[in-house]
Each structure stands twice: as structure tokens, then as C-alpha cells.
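Complex shown without one protein chain; remaining protein chains in place.
Each chain gets a letter, A and B, in the order it is written, and its residues are counted from 1.
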Amino acid sequence: MVKTNFGQILFGGDYNPEQWPKEIWYQDMQLLTEAKINEATINVFSWAQVQPSEERYDFTVLDQIIDLLVKNKFKIILATATAALPAWLATRYPDVNRTDFEGRQHRFSSRHNACPNSPHFRYYSHKLAAQLAARYGKLANVICWHVANEYGGQCYCDNCAKAFRVWLRQHYASLAQLNQAWNTNFWSHTFTDWDQIVPPNALGDAIGQEKATLAGLSIDYRRFMSDSILQNFKDERDAIRQFDAATPITTNLMGTFKDLDYFKWAREMDLVSWDNYPAYNTPLSFTAMSHDLMRGLKGGQPFMLMEQTPSQQNWQPYNSLKKPGQMRALSYQALAHGADTVQFFQLRQSRGATEKFHGAVISHVNTDKTRVFQETKALGQELQQLGDCFLGARVPAKVAIIFDWDNYWALEYASGPNVRLKYVAQIHQYYAAFYRRNIAVDFIPTELSAAELKKYDLVVAPVLYMLHPGVADNLKAYVKTGGHLLTTFMSGIADEHDNIFFGGYPGPLRDLLGIWVEEFDALPPEQQQSLHFAQGPTGSGSMICDVMHLEGAQALATYGAGNFYADTPVITNNRYGSGQAYYVGTQLDTKSLDYLVKTISNQFNWEQFAAPSTVEITRRDQTDYAYYFILNNGEQAENLIWQKAGVDLLTQQDITPGEIDLPAFAVKIIRCQK
Amino acid sequence: MVKTNFGQILFGGDYNPEQWPKEIWYQDMQLLTEAKINEATINVFSWAQVQPSEERYDFTVLDQIIDLLVKNKFKIILATATAALPAWLATRYPDVNRTDFEGRQHRFSSRHNACPNSPHFRYYSHKLAAQLAARYGKLANVICWHVANEYGGQCYCDNCAKAFRVWLRQHYASLAQLNQAWNTNFWSHTFTDWDQIVPPNALGDAIGQEKATLAGLSIDYRRFMSDSILQNFKDERDAIRQFDAATPITTNLMGTFKDLDYFKWAREMDLVSWDNYPAYNTPLSFTAMSHDLMRGLKGGQPFMLMEQTPSQQNWQPYNSLKKPGQMRALSYQALAHGADTVQFFQLRQSRGATEKFHGAVISHVNTDKTRVFQETKALGQELQQLGDCFLGARVPAKVAIIFDWDNYWALEYASGPNVRLKYVAQIHQYYAAFYRRNIAVDFIPTELSAAELKKYDLVVAPVLYMLHPGVADNLKAYVKTGGHLLTTFMSGIADEHDNIFFGGYPGPLRDLLGIWVEEFDALPPEQQQSLHFAQGPTGSGSMICDVMHLEGAQALATYGAGNFYADTPVITNNRYGSGQAYYVGTQLDTKSLDYLVKTISNQFNWEQFAAPSTVEITRRDQTDYAYYFILNNGEQAENLIWQKAGVDLLTQQDITPGEIDLPAFAVKIIRCQK
Partner (left out) sequence: MVKTNFGQILFGGDYNPEQWPKEIWYQDMQLLTEAKINEATINVFSWAQVQPSEERYDFTVLDQIIDLLVKNKFKIILATATAALPAWLATRYPDVNRTDFEGRQHRFSSRHNACPNSPHFRYYSHKLAAQLAARYGKLANVICWHVANEYGGQCYCDNCAKAFRVWLRQHYASLAQLNQAWNTNFWSHTFTDWDQIVPPNALGDAIGQEKATLAGLSIDYRRFMSDSILQNFKDERDAIRQFDAATPITTNLMGTFKDLDYFKWAREMDLVSWDNYPAYNTPLSFTAMSHDLMRGLKGGQPFMLMEQTPSQQNWQPYNSLKKPGQMRALSYQALAHGADTVQFFQLRQSRGATEKFHGAVISHVNTDKTRVFQETKALGQELQQLGDCFLGARVPAKVAIIFDWDNYWALEYASGPNVRLKYVAQIHQYYAAFYRRNIAVDFIPTELSAAELKKYDLVVAPVLYMLHPGVADNLKAYVKTGGHLLTTFMSGIADEHDNIFFGGYPGPLRDLLGIWVEEFDALPPEQQQSLHFAQGPTGSGSMICDVMHLEGAQALATYGAGNFYADTPVITNNRYGSGQAYYVGTQLDTKSLDYLVKTISNQFNWEQFAAPSTVEITRRDQTDYAYYFILNNGEQAENLIWQKAGVDLLTQQDITPGEIDLPAFAVKIIRCQK
């Protein structure tokens, strides 16, 4: 049985001391211990070091690092080192190098650079993982395996083309079926031999980098690439499992990253870990959403915050410092949303190369006198005091938002109706409306059964463009038996191959929603369309304006003047069985969206909190306790009226209902009896 | 003798039912008949279907479609299906695939993707056209052949390089002459062997995608490419003519499209057809200009509006709906400017692939209950009532604007003086000034003789940068005998090889215009230069400011303060024989341009009309009747004082002089006795 509870909040991060002399290592141990760091992630990009040539492994340095960490009682997350190819491999077996979107095979470059279908990459990465597991798998300090790093990207080489054809044969019974699925009749694309199918890059079927001639082909290539890279993960995972049956295995994901179908990936991972790198202008709600999405990948199981920077990054356009208190607040935000670890990239700063200006717990100055070190240390002490009190605690949510990578890809490969229509932005818009009311949200995949959906009062499915078989039926069964669904324009449009459902939009959802969308207008960015709620405010829509007809639903809002669809419905509500289905036919302005979400939310007995805009209130539950995380993520002091008695875990002071002061980046964790 | 009069206004469009089951076909016939559709364009992208492999043709499905259409009394425009390569051909003979500007040979991509000089493409496209003509050429319903589709693009492969060298040998007596023509002495580009000449792409002589080292080489490559692709058209046309002597043959053009010298193309086509896709923010005058340009290609012969969307597109950034009435108004605009057909892309919407969101008469919902269908049907009824009343009628114009693809290319390959100087924008500026006065304009090529020019009171030649041999003499003879010429900065600069005329700008036009342009200043976009008319308003110039000297001409306007050429001439007028030649030395603001055009126009006894800005008034003439098309292309109601008695053909009501109300998108066709 694989254990995924680490017994304490892991506090650590990436550590690669190889580039430094030994005396530095010893200093590091002292400093990290002083900061209450209890974990180190090692060996992430060390392939060339642990295998300096085709025929030779050399674990001398890694042994020394592990010895040192063990002596100093650090827990170890051991990476398999395969996220960057060693030069000997790139040179000796060019097939390991990727061929890019432009059709060029690379020579030796950067990282995350292996062709996933390269036989030599698969052979040598599997072999290295096995070697590492055989050597270190029994070591008690090794508490987690970290396969490769931040998987992603695409390859378009001939090996991939061949593997794609195999994948296609597995997914389509015949070429005829494939031609039907991709609607290849269009523009004379009918394939009469599997070997005629080529990857959809600049030399193939791509239209720019965002669109495709045969969307079905491009979506399948995305699926195939995600699967191919997942196979790389599985190769290494299985190699480890030969020698180590119990240590959990993960790889670090990246939030709303487009390339990989993370729901599918999570099924192969023992636990989810991810890297959180908000920019100076990333909305607070976006970071919160990313945490919730990552938590959702394994159905709410606590996740690891595998990376965040202690302060500064190097690869953003403007690498602002985190303000005093901000790293702490962001760390608690992760914990609040379901993390059981707080980890940094990185414990020690690089001497040179592209990330030399990326922040670290121990920076180039090599002292504990820095602000960043002192803040890390203070946090380390707090986390140590917190112990395991909310380890494993779950976030209770009555609202779920569907996030689906197939929809992500399909929507963005579609040519039309509006070039600015982006999947994640649409999802975030809805998430943010709940976030502003401090209503907990889960993210769920598209394929849950009605029974699984049942735990939620409300399922939100923005731009549910592509419906896999069964999805519409599940949603109908869910609503019929009392569930609530909120969906939007560009939903119910296409089947799993991106062919349009016949018989009027929103396709299989038409009777559920009680509407027929006859047309969807696309608005350029300089245009808005006014609208007004039947019993509420006036507002505006943009991006897309559905022109629809009621078929049983009632209009909650209608368009205002300014277009021929003035006075026709734009937001609707349909009673369906004992539940209700809402539909929003445009991109709402914030005020309208907030009004709609408030109206819907107030039907339910949900916990929700009014709070200043920079303050978020989140909850994790254990058997007996609810832990409320109250965070001020802003630079201004705020305050809040709080109703629940409990104990502030960070100060151990009793909290009684009343006003709570929240200085800049304040954190409160209030434990309440359930 | 090829017939080009279809006996009625064709009302139809692209129809590709292959991707749908048979029961849909039967429904389609009912719906299209209901909408008074009388024509279907078929087989446009069906190569893979009608020839599934190198050795096999299969006309089963096409036979069925044609049978059905014949049974339902549709006229048929039969396409040759060669506008997109089938996968078997792209795979079996890679030379059919284009090599792009970046130097990469494509594998299997999109459409309009054949190398025009590929022996295999030429062989198989010719053979397919012959097969189709042999099989369907005698069929009465087939009233027109549609070769390929929207020809365009460039190829830079080695086959094209070789063919280019052959083309060059045909155009230059010797390498010495070619070196002279291209001024290859510059930057040591002298060629000592024809085989040293390579296509001007990113690996050759291009400077970015818009400029060139040897402009002469790049212009010749444009000419060669236009000729090569035209040869593709001729290959298929001649194949058809072997089996079908009388049916007209066309291909659909694209307005001001840069790639092909449409005047040269039109000489090989029996009639001109084109595809009209204005965006939501395309000026009304630009669409009108495009129609007039297309009509001009064959000297005023009525053209076919081969494609327009019934409402929405998919490939624009913002695919707005056409408003109620707008599709009708745009259809009549085409008829008003000389079209004899109203055709759609498309009669039925695609199930999948890149154009699945492109509008159609029958949309995904598959019903006649849509707004778009109903508007189509209403238009069909109107057109049926109109019958053949203005079929073949000509647009009478006393003003001609020269449009010349060589100038288009040469001006935009020139490095300097101003990166924002674009050919079509300059042409449109002048066209729009006449459009605003509802003065009919013809477009003419550059090479008309003085006798041919004589039918016009005024010839307008903006940025007549490149003068082919004879052009200056023709213009002089035209003006000398009473004609009027209006030209602008950047005229008379270069010969047909893009070498500068010696002896002062505007070169061979210097004595005709009675000026010497010593210098031309280039203004960045943030700068304007004031100017004032001798007897008129003040205004401003931008983009280019010529610094000129009068050599017989008089100044109509001079520059204002703000630069060293203050008080020097900017607009001039020269009496030359019994005619006059006008010159405009800057890009005028709208007010100045309107004043100039008004001043010139008022000399003549032209029909011109004042009307609100969204209203256009156009005329087509038959032997006895003049047909006035009065269109309100705007969303606001307008009205107009109208002086001519006649009959409104759409209402059959008498029109007497007085005020005419023009609701949004109103259309009036007033037939008057001549």
C-alpha cells in the first residue's frame, strides 16, 4: 500500500548542491536546519551526473548528498533526473531530440526536450529510474519519488508520426471510421492509408499555432501527445515500483497548463504535486483556482505544493519581489486550498546559467541575514508548531466546476466565432464570482456520473463545448433528481470528435436547458451589448451573444437595445425534474455575473462570507474540526466581522465572534468544533 | 461560342452533401426549393472522393448528387475539385506539395496547397478535369465550370526555381539583359549562369516578407508565380474544352487579392466570378470598390458573385452576424455593381473541420425556421420576380481608376520611403471620394490605349509608380486630346523592371504634369503637414510630402507652415493640349480630397447624387432602361430627395420625384426610361 501522508507538513524544496564545493554543503545543512526545513528534493536535473555516459552510472556525488541529508535528518524527495537529456545521449542518439512545431529536429537544447516516442529515450529513462530505485528505494528518508519534472511540450518527428498512427488504430476501428470522425471529406482530406496521416504542425494541418484544418486530427494529436508523455511517466513509475512498492510517486504539474490532460494523468499518480508561480499581476482568484483544480485532480485528496519561489523569479518579464509576509500568505493559501506541503524552488540559488537570478532560501550572499531567509525561518517555525493538525483535511464544497482538457483543446482549435475566446479565462470568470463570495469550489472532470455529481448542489460548466458520450445524460439525470446546473454559450456544440451535434444548439442539452440557440453573434473587443435582469440590475455582455428561443425555460435577463436581438433572452432558467438548469448566453460583466451567482447561491444553505476584496476565507475539515483560513493577500490592512468561536492556531488565542483585524498579508487559522 | 448569360439571376451557392446521409439530401432539396434556390455549385473540394487513388476514379457519389440536382431542376456549377490535394497524391508524389517562404516543403496540409510547377500536380489535375468534362460536359444543367478554387499563394521549391529560370529565358534575351534589368551590379548580385538564380524567399533575397534586395527579381517572381498558377487554370480549362465547347469556365477571384494579376487572368476566363467577404468593419466603399474592380477585369462584362456568407463567417477574428436585411442589401449591392448572380458559400453547413462555424442557408439545426433561412427565402422570391430584367446590363462610368498588379507588387517591395505606404489603401482613398458622391467608377488596367481611355472624362491613377512601356505616351495622347488625368506622389518613378527613370520625378510624366518633384519627404504616423487650397479650404497631408517645382502647371494648393517646403505647391493642375493633368503630392485628409474631387467633378456633366453616408446610388443600363439601385447599407433609417420618375421593381409602384424613405438596409431598384 502506497502511503501519501507524510506525518508532518513538509517544508523544503529543490536542492542541487552539485555545483558547489563541499564546504558549502555543510553550511547549507546548518542554515536549512536553522530554518526548520525538513525536506529536500534532489537529483532533478542530474542525469549527466549520475550517468556520464551510455555505459556508465556514477552515484558517487548523489550518495554523498543523500548521506549528508540523512545525517541531518532531512526527508528526501528523490527525482529521477530525466527532465533534461544529457549531451552524450542527444549526440549519440539524435532520435531523443524533439522535432518542433516548425518541423526542425533540435540538436541539444534546454530541458523538457525528449521526444516521448524515442526508443532510446524510453529505454534509458526507464533504466535510470530502475537504477535509482534499486539503489535508494529502501532508504527510509526517501519519502516520495519525483519523476522527471514539469512534463509538457510536443514533438512532431517521424517516430511520433508512426506512434500516432498506432494510437489511432487503437482508437478507431477502421480508416473509414476515422475519416468519419474527423470529417475528412472537408477539403479533400480523406485518408486511404494510415501512413498518409502526418502530425499537425506547420508542415501539416495547422492554421497558425492556435487553429487547425481538421480539428479532430489536432485534438487527437493533443490526446496522443498527452498519452505519450504519460507513458514516459508510467515507464519510470513502473521501473521504480519493481524495487519500491510503498513510496508514493508523483511528478510536478502546472495548474491550468494546456498540454496534458491532468485528470487522466492523476489516475496514474499516487498524489498530485504542482508548481505555483503567480506573476505580480496574477489575480488572487486565479491562484486560488489553480490550487482547487489541482486538488480536484484526485477527487479532493490533499496535494503537494511542490514549488514556489521564496521571493523572486527570473523567467517572468518583470520579476518582482514578494513583499514581506507575501510568501507566508501564499504558502498558507496553498494549505488552505488543500496542500499538505510547502516547498520551494529552491533551497539554494544557482551559480550560473538561465535560472541564476531565481530566488532561493539561501541566496548568492550565502548567509542567514537576508529578509527572505528570515521569513522562511519564521514560517518554518510556525509550520513546525502546527505539526500535523490539519494534515489530510478535506475542503468541503457544494459547488463544482467542470474543467476538461478536451474542451480546452477543442475550443481553442475551433476557427470562429471569436478569436479572443479562451477556455481558461471563461472558467476563471465563473470561479472568481464564487471566490468573491468565499464559497468553496471543487473542480471535477467532465465524466462524473449523476451519483457522483449528487454531492454538489450546483455544477457549473462554462463553455461545455464538447460533450463526450454520456455527459449530457449524466447532467440530465443529476438535474432531474434535484441538482442545479449552470452553463453558458458555446456549450453542447460538438461531440467527442468535434463534429457538431445536429438539431440545434445546445445539442443534447437543449431539452435540459429548455432553449434553442439559433445563432451566436461575435462581438469585437470594442463592442458591448446591454442587458437587464427581469428583477435586477442592468449590465452588459461581450465576446459572444447568443440569439436564443425559450423552449420551456424562463428568461432571467434579456438583451437591451442596440442590436436586432434586443428584448430576447440572454440568461435563462429551466426547471427540469426537481432541479434547475441555468444558461448564460453571453460573457457577463462582473456586476451581472455577481448578481447571477448571488441569486443562485442564496437558494442554498451554503457557508459563504462577505469580505474585503483581498481577503479570502477557506475551510478544511477533519473528523472533529473545521479549520478556517482567513488570509489577507493584500498590502493594505483590512478587517472583518467574524461569527465563529474557535482557536487561532498560530497564536493559540481564543477567537470570539467580533471584528478581526487583518494587517497586510495577515494569516489566521481558526480551529472550530464541527 | 461560349454563352455567359444564364437567362436568370442565379441564386445558389456551394453545396457539398457528401458528408451527410442520403435522407438529409432529400430534405435539402425541399428546403432549397422552398428558398427559390436555383443553382448549386458542387464538387469543389472532392478530389479524394472522385479519385480515391492514383489509378482509380469513382464518380458514384457525384453521379448521385448530380442526379438529384437534375431531378430537382437545379442549375449546376461544376467544380473540378483540384483546390485541395488528396492525401494519396501528397504522400505518393511529394513534389506536389509546396515549399513555403521559410524554405520548408510541406507534407499534407490544408488546401490551395499544390506546387503549380509540380509535374504530378499538373498531370493529375489536367486528367481529372478531362474526366469530369468527358462525363458531365454535355449535361444541360451544368451551366458553368468552376476550376479549382480561390487560386493563390507561392511556392519556392526547386521545381519552381527551375521553371522560373525557363520563364526568365523567355522574358530576357540574355543574362546580360537580365543583369541590367535587375540592376544586379548592386550588392554584387551579377549572375553569370541562369542556374545561380534562386527564388526570393527567406533563404534567398527577401528582406522580411515585404521587401527585397533585388526588387526586380521579386517582382518577376510574382509575375512568374501568377503565370504558373494561371497555367494550372489553363491546363484544366483546356482539358474541359476538349469535351465541352460551349459552357463558360471560370474560377472564383478575391477582389484586391495581391497574389495574382487578375487582369491577365481575366483574359483567359470566360467570365469573372468572385467571393465577397466583408468584415464587420470593412468600409462600404471598399466592398463597392471590390465589385467595380472585378467588373473591370473583363471590361465591364457582368460578373458572378460566386460566394458570400448568408450571415456569419468563421475565419475572421470577430465573426459578427449579418443584421436582418443586411445580407439582402449586400446581395443587391453586388447586382448594382454589375453582378448577374447571387451565390452563397454555402447552402449547407459543415459537420466538422475548420469551417464548421461558417454560416449557411441550411444550418446545423436543419430547419427552415431560422432567420437566415427565411431571409434567404424572401430574397429568392424577390429575385425570381425580378426575372431577367437587368441581366447583362452595363454600369455606365465616366471615371476610370487604374489598378495594376505590377504597381501593387513594385510599390510594396520598395524599401522606402514610408513603410506604411500600401497600394490598395491608396487606391481606395480615391475610390471612396467618388463613392461618397455616388459617381460611377470603372477600374481599368494600365495598358489601355488613348483611344480606349477616351470613353472616360477622367482617369485617376494613384501611385502610378511603375510605368510600362507605352503607358506614359498613352496618357499623354489621352490628355492632349481632351482627357483629364489625376495622379499622385510616387508616380512615374520606375520602369517595368523597377529601375528609376532618369531625369527627375515623375519621370516620363514630368512634362504632362508640368512639375518636377525634387524630393519626397516621408512623415511618421504622428506627423501631419498643413496645406491650403488657393480658393478653398485648409487641410493636411500625411505619409509622403513631395517637394516640387512648377514647370508650367499651376498650384491648386500649397503647403502651410511647419516645414521648409511651406508655401510650395502640393496640388497642381497642368493644361496639356486640350486636356488637363492634376497631381497630388501628399496623402490628403478626407476633407481636402473631397474638395478636390468635387472641384474636378463639377467640370463635367456627370450624374452624381448627394446622399447620406450609408446610402449608395448606382446604375446599370440596358438598351432602353436605366436601373437605379438605391441602397441603405446602414442600420439607421435615412431618406433622400429623388428626382427621376420610374418604377420601383421590387414593389412595382411608380416612383415620382420627391422624398424617398430608406429604412435600415432598404433596397430600391428604380427602372427609368433612358
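Quick note on the criterion: contacts are C-beta pairs under 8 Å (C-beta built on N, C-alpha and C of every residue); 3 or more make two chains touch, one makes a residue touch a chain.
Predicted, not measured: the structure shown is a model, and the values here were computed from it.
Touch with the chain omitted from the figure is made, among A:Thr33, A:Asn366, A:Thr481 or A:Thr558, by A:Asn366.
Within the complete assembly, A:Lys323 is the residue of A:Lys138, A:Lys323 or A:Lys644 that touches the hidden chain. Annotation: of A:Ala140, A:Ala353 or A:Ala561, A:Ala353 touches the absent chain (contact as defined above). Touching the missing chain, out of B:His189, B:Arg394, B:Lys480 or B:His532, is residue B:His189. Within subunit A, the residues in touch with the undisplayed chain are 16, 18-19, 45-49, 52-53, 81, 84-88, 90-91, 102, 104-111, 280-281, 311-321, 323-324, 349-358, 364-367, 370-372.
Residues 102-103, 182-193, 195-198, 202-207, 211-216, 414-420, 494, 497-505, 516, 518-519, 521-525, 547, 563-564 of subunit B touch the missing chain (whole complex, contact as defined above).
Methods note: only the chains that are shown with their structure count from here on.
A straight line joining the Cα centres of subunit A and subunit B is 49 Å long.
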